[in-house]
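Removed from the display is one protein chain of the complex; every other protein chain stays in position.
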Amino acid sequence: MSGDRRAVPPAVPGAPLLEVEAIDVSYARHGHSPVRAVTGASLTVGPGEVVGLVGESGCGKSTLGRAAVGLVAPSAGQVRYRGRPVEVLARGARPRWLRSLQMVFQDPYASLNPRRRVGRQIADAAALGAGAALDGKASSDRVGELLDRVGLSPGVAQRYPHEFSGGQCQRIAIARALAAQPDCIVADEPISALDASAQAQIANLLAGIAAQSGLGMLFISHDLSVVRKIADRTVVMYFGRVVESGPTAPVWARPAHPYTRALINAVPRAGAGGTLPAELPGDVPDPARPPAGCRFHPRCPEVMDSCRTTDPPGVDIAPGWQSVCLRAQPLPATTTGAGEVPGAAEVAGRPEA
Amino acid sequence: MSASGDVVDRAGTGPTAGTAGPAAPAQGPVLEVEGLTISLRTARGLRRAVDGISFSIDRAEILGIAGESGSGKTLTALSVLGLLPGGARTGGSVRFQGRELLTLNRRQLREVRGKQVALVSQDPSTALHPLLRVEVQMTEHVRAHLGFTHDQARARAVEMLEAVRIPDPEAALAAHPHQFSGGMRQRIAIAMALACEPALILADEPTTALDVTVQAGILRLLDRLRRERGVSVMIITHDLGVLSSVADRICVLYGGRMAEYGRTGDVLGAPRHPYTQGLMRSLPGASEEGAPMVPIQGSPPSLDDMPAGCAFHPRCEHARERCRTVVPSLRTLPGGRGLACDVDPFGQADEGVAGMERP
Partner (left out) sequence: MSTTGALPLEPAPGLGGEQAETLTRQDRAALRPPWRQPLALVGGGIILFWAVVAIFAPLLAPHPPNLEFGPILAPPSAAYPLGTDELGRDVLSRVIFGARLSLPLAALLVVAAMSIGSLLGAVAGYFGGLVDAIFMRLADLVLAFPGIILALAVAAALGANLVNAVIAVIVVDWPQYARLARSMVLGARSSEYVTSARLLGSSGWRTMWVELRPNIAGPILVLGALDMGNAVILLSGLSFLGLGAQPPTAEWGAMVSEGVANFFNYWIGLFPGLAILTVVLAFNFVGDALRDILDPRTARMLGK
């Protein structure tokens, strides 16, 4: 059963579940200089924790997520799972101890094999991922159990993916990931391709799974309001860099980085009553020629002269809350509690429904 | 109130008077859709994908169409342009500036399309040819429709690129589409749509593929266009947040029928249809802090198994026996609102319409 998978003990007891440490990822391009999609990015995911990763399109979120599970190789830095370096997927089968680190993708139809019954796909995932090669009855029981867990009737196991809606396919993809008895899931925009009502269903499902089974989750999304809702911590990326990371509530209440503020203000709200979301002028720079100094300076509303030349260091705003900005100031020690930040309501300015 | 948000005056008498731009006939809506039905030929026979949709858009107004995948939003827009898939049958009427569009022939339609009505689609790459420079695409369009000379067309193209805030329009004209980011491509597609000074822009999920900061730019652009140029906009999306920030009125579709329509503030502020209500409740900001979101159960119906009666009944917590068989009629409420729910569980008691039974 799952015993042999866990037979490899964590090399470093007490290490965080998933640890991305200062990784660089570049993509080689034919006839061009390589694109540096991620530069010196770090984050950690603990058991039972949902970490939201946000940022604009092309800033390197997916690349970071793929590096975290070993789908692309970092050119510098390291990714560790349970304290051991994550092996990059090569020709051979993925090592057993890594199979409890799973991924869920954006396009629910593309992530299921179109020509195989969904029940078979889940059963195979259980056999491969959890080492639970069960016989007929036990296997279909397990599939039924997993389908039930994601809110589908066990009877649908005999169907093919095209017979389901996008939201249902995403549930099946999640069931398949769960079949491997994961301890950590990287979910790359799992709700972006879904309908309004399915988005809430899937986000709830994922958050519920993390809470119930204590698995860690890296939740990549450009829907900031969902991240705010389900993430314990939020990591903001801009142009290949992590610019701010910290506990969700205080980060939202008083974002320390100008880019985080711009992102939050750009979210349109139902009940806005004609309040247009704020625009962030300019476009993401050319990855081949990153701006000098702070990478955000060409678009930053609060740019100073020193920003154009100085690469800003990370500043600890409070324990576990960092901002990479020259203007960032540590908070006085008394005001670090989530939700108790003075002026939180004014800064966020989001009337709750 | 967020520091940088604008409040648009919705109570005013309309857009700034006397703006340049396309003059719609002084009175009457720019677009009037009445009882539109669209049936499509599918593998299993003719299926009604759009069933009795009616709405109108005034000059300089932004109308939002909301609804889940397959609710008929795109088909409704395409019917205005006469671009429905082959074999589609239509009924009802679509009047643009008083002129019936559903009976126009191909040549007449082509004149309307692109010149007076422009489409901005979800995927900007479908609007832009990847191998042609932006200049060629923008000027060809203007010259074909307005009979401009090359220099006039070029000047117009520069003007439009400026209007959508493309930095250095001259350089942009010389570039190929792939040299721009997704957000910039979408803005160029909008500039192209604007170049012929259309009276109406149909924006089909113009921001779904974009991230929030770019989306905010596009929404502000649409809002500015209607204020400065008096353009009318029909914006299609399933994001209620987007509608709430730009649309004057919205129309919620479900399963090809209208569920509810009215002024944005009214409909989203106090939704009457259980479906709209459910959508509002499922928004991340709507539930208690720390509590899970409250999604609508189930998934939207497909064309092949549209439920009988009210299309929403399998997912509706307020469904009664009659909902399974009787298609609720769309009735008018005070304040220019419309509702297609016979049970009306969120109706105000004093209106006295909630209990009315209709055949």
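Brief remarks on what is shown
As written, the chains take the letters A and B, and residue 1 is the first residue of each chain.
Please note the rule applied: contacts are C-beta pairs under 8 Å (C-beta built on N, C-alpha and C of every residue); 3 or more make two chains touch, one makes a residue touch a chain.
Because the structure is predicted, anything quoted here is derived from the model rather than measured.
Only one of the listed residues, A:81, A:105, A:219 or A:252, touches the absent chain: A:105. Considering the whole complex, the residue from B:93, B:152, B:179 or B:208 that touches the absent chain is B:93. For chain A, the residues touching the chain absent from view are 69, 71, 89, 91-94, 96, 99, 101-103, 105, 107, 110-116, 124-125, 128-129, 173, 176-177, 179-180.
In this section, only the chains that are shown with their structure count from here on.
Contact residues on chain A toward chain B in their complex (touch as defined above): 56-58, 165-168, 195-201, 203-204, 207-208, 222-226, 228-229, 262-263, 265-281, 283-284, 349-350, 352-353. Against chain A, in their complex, chain B makes its touches with residues 1-8, 10, 68-69, 165, 181-184, 210-217, 219-220, 223, 238-246, 264-265, 268-269, 278-280, 282-287, 289, 292-297, 299-300, 302.
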